[in-house]
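The next block holds one structure in the form of structure tokens; read it before the comments.
Complex shown without one protein chain; remaining protein chains in place.
On to chain A.
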Amino acid sequence: MNNFLLSTLIFLPLAGSVMVLLLPSTYRDSFRWISLIVSVINLLNIFTLYNNFDRQLSDYQFVEQHEWIRMSLGNLGVLSIDYFLGVDGINMPMVLLSGIVLLIGSIASFTIEYRQKAYHSLYLLLSGSVIGCFAALDFFLFFLFFEFMLLPMYFLIGIWGGERREYAAIKFFIYTLVGSIFILIVMIGLSMSVQDSFFSQEMGGTVHTFDFRQLTDFKNYIPHSLLHPIEKQMIFGVSARYFAFVLLIVGFGIKLPSVPFHTWLPDAHVEAPTPVSVVLAGILLKVGAYGFIRIAYGFFPDIAYQFTYIVAGAGVISIIYGAYNALAQEDLKKMIAYSSISHMGFVLLGLASMTVEGVNGAIYQMFGHGLVSAMLFLVAGVIYDRTHNRLIENFRGLSSVMPYFTLAVTVAFFGALGLPTLPGFMGEFFTIMGGFQSEILPDWVSMLAMLGIVLSAGYFLWTLQKMFFGTFWANRNQEENMKDLDFREIVMLYSLAALSIIFGIFPSLIFDISGESVKAFLNGF
């Protein structure tokens, strides 16, 4: 099927970004509308994509493939880079999530007053590259978009952030850049070790490829190449494929983020403005998880099998360590940031189990956490907008003056802590079930993960109780500022709440899509 739907998703925001940049500043009031309209059109297009997605197929759909760069490497053959997009069950939920969260983010951006032109231009640039990153099926293209997300994010945090924004922005930038350099090493190694079997015969020489489909197939490895899966080539006495896998774990682990590479996240979140936090937690973390599934596990299944303990261990440690940290936080936003680390740990656990339930659960957890964390950060933003203060102890009994807000917060908190019928539950349930069913993981790993759920109930309920129940009081005479949600906030929070409930009650909306692809994915192991 040859249509341009996926390209439209990427290039419409990019065109919007250029348009915002070129419009004179006298149109400053229209910039936010441009970014809103682009996001709405994108979401509609994504719904079309979602509806026409063939749920019986495990293969890539809506494929667009164009030759982009053919670099001849002399005796070594040709380096072939394609503009290659497509979706299957693994990245389709992510594209859907991006559409939803980016729209919410653009509504949330209406509060940005400072230098709107630059803001919306960067925001649209970020939107385009995020979707591009999920839809790319060529490693080079994936890497391109992966790097491309860095700069807009750096500026969005660094210019519109809180007090320590510059520190947070550069920390984010350097952490992620180190991660992406690790990924780059593996990318070079893989492309040097794999040939496109069809074109190599056709052209009578080696055609090095970045094509995801070719990279997953062991038959395409060039004999005697460094990363060949069967002939083990050694570096310092250890198989080269181990090194590659470890580099990928670190690279994507930073983005995910998994303990011990997580320290950039609380800083970035606390300093980022609300809409940027929403996008960061809602989508950008999922890029790391997606890379884990598609690249680390997809291309190195043999090594992944041997690294199960390490990946699952990182997951469980993230779950528990993140939860304990969240318990200790006094800043609402920081607590939510640590809860993100905790919840992303379930993705690693589900993936490490390498069972159908576990991997499906991981994908669902990514989707569900995207919706819920977006809500959570909006909640923090609502309070911050009113009082410029986020400390939990400064507020009490908000439910009496802000009933609508309290309802939304309740849905968000319960969604995150895993109440059945809300998305948090399904993701955690399936990943832990996968953990128990897995033949390679001992049961105590999954039990430890369950401890994380208990802890998350602890910190969320505690916060809910401290901030929203009891007699109304706000520190520093902020009582009169505590007004209930305005129309814009109701739209954002309640639409997300509605989506959470819909996807929580009907998890098959996601499982139907991911099921076949995950089955095919696990057949490779």
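FYI, contacts are C-beta pairs under 8 Å (C-beta built on N, C-alpha and C of every residue); 3 or more make two chains touch, one makes a residue touch a chain; residues count from 1.
Simple rule for what comes next: contacts and distances are computed from a predicted model.
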Task: Record-based protein name (UniProt) of the chain missing from this complex, from "Cell shape-determining protein MreC", "NADH-quinone oxidoreductase subunit N", "Winged helix-turn-helix DNA-binding" or "Branched-chain amino acid ABC transporter permease" - done: "NADH-quinone oxidoreductase subunit N"
Task: Touching residue (missing chain; options A:Leu44, A:Leu57, A:Met71 or A:Ile502) - done: A:Met71
Task: Selected from A:Leu5, A:Leu36, A:Leu151 or A:Ile310 as touching the chain missing from the view - done: A:Leu151
Task: Touch with the omitted chain, as defined above, among A:Ala15, A:Leu36, A:Ile185 or A:Leu522 - done: A:Ile185
Open item on the list: For a quick check of understanding: of A:Ile170, A:Ile317 or A:Leu419, which residue touches the chain that isn't displayed?
Closed with: A:Ile170
Open item on the list: Applying the definition given at the start, please give the residues of chain A touching the unseen chain.
Closed with: 69-76, 79, 115, 118, 143-144, 147-148, 150-151, 154-155, 158-159, 166, 170, 173-174, 177-178, 181, 184-185, 188-189, 191-193, 225-226, 235-236
